[in-house]
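Note that this complex is displayed minus one protein chain, with the remaining chains in position.
And now, chain A:
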Amino acid sequence: MENKKRKKWNGYLAAGLFMTGLAVFLGILGYFWTPYSTTAMSAAEKFTAPSMHHIFGTDNFGRDIFSRVMQGLGTTLVISTSVVLFSAVAGVLLGAFTGYFGGILDEILMRITDAVNGFPSILLTLVIISLLGKGRQNVIIALGIVFIPSFVRIVRGEFLRLRDADYIKRARLMGVGRLRILFIHILPNIFSVLLVSVMIGFNNAILAESGMSYLGIGVQAPDASLGMMLSDAQGYLQTAPWYALFPGLAIVWIVLGFSLLGEGIRKWDGSRAE
């Protein structure tokens, strides 16, 4: 088994780990240190093109775009991590109970998730935001709620599949408690499926957060967020294309990274199972 793993070079996993690793590193670093202040303005350095001093150039207030991309990455990662954590935990709990026990509770909860799924996610988020108000926490709550159904569906399917598996039947016969069956016996077995959907969820959360900030209802200025930078930059597309380019590339980079990582995990899991 060990040999097999070594033989098969998993390019997806490596590329995914590298890309997300770099993004996460820059994002976390951005919380403690950036090459320049993310808010200090300088009239003299308005719209300087990328150079050795400002590798991503500067924006309309003369702020260093690289520093702001770092801060934006951090913001985006914190928000999407919180969103995924929130919705994954809620999704696993709901999915586990509905999948394992079934019955009327299952029916009701599944119809509710159907209803939530029925709305375009952006629309639903906007509704929740308009009820709660703008700002970082509310974006997390809104996106968290919107993302729950996707996790519920996946987890429920897996629990439904495994609840009649031989080893679970045996555990039941031996008198193992229900919660123990749910979370000690079944949950570890769906871990890889869950991990892949977490990666996909991450991507969606990043895109959704950027979308929210782009619409001006996410993180508020002068804090940087990738979506907001894109939105600010669109007025200067012709005069300062780098302003839109680098935050855009950062979003592509991080989303691609998580996609590759998810794919890599799936492949790695597949080869391990063989």
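Note that in this section a residue touches a chain if its C-beta (ideal position, glycine included) is under 8 Å from a C-beta of that chain, and two chains touch if they have at least 3 such contacts; residues count from 1.
Assume contacts and distances are computed from a predicted model.
Per its UniProt entry, the chain excluded from the display bears the name "ABC transporter, substrate-binding protein, family 5", taken from "Teichoic acid D-alanyltransferase", "Sigma-70 family RNA polymerase sigma factor", "Heme exporter protein A" or "ABC transporter, substrate-binding protein, family 5". One of A:S150, A:S197 or A:S231 touches the chain omitted from the figure, and that residue is A:S231.
When the missing chain is restored to the complex, the residue among A:P50, A:G102, A:G157 or A:G216 that touches it is A:G216. Contacts to the hidden chain, counted on chain A, fall at residues 39-41, 43, 46, 60-61, 134, 216, 220-222, 231, 234-236, 238-239.
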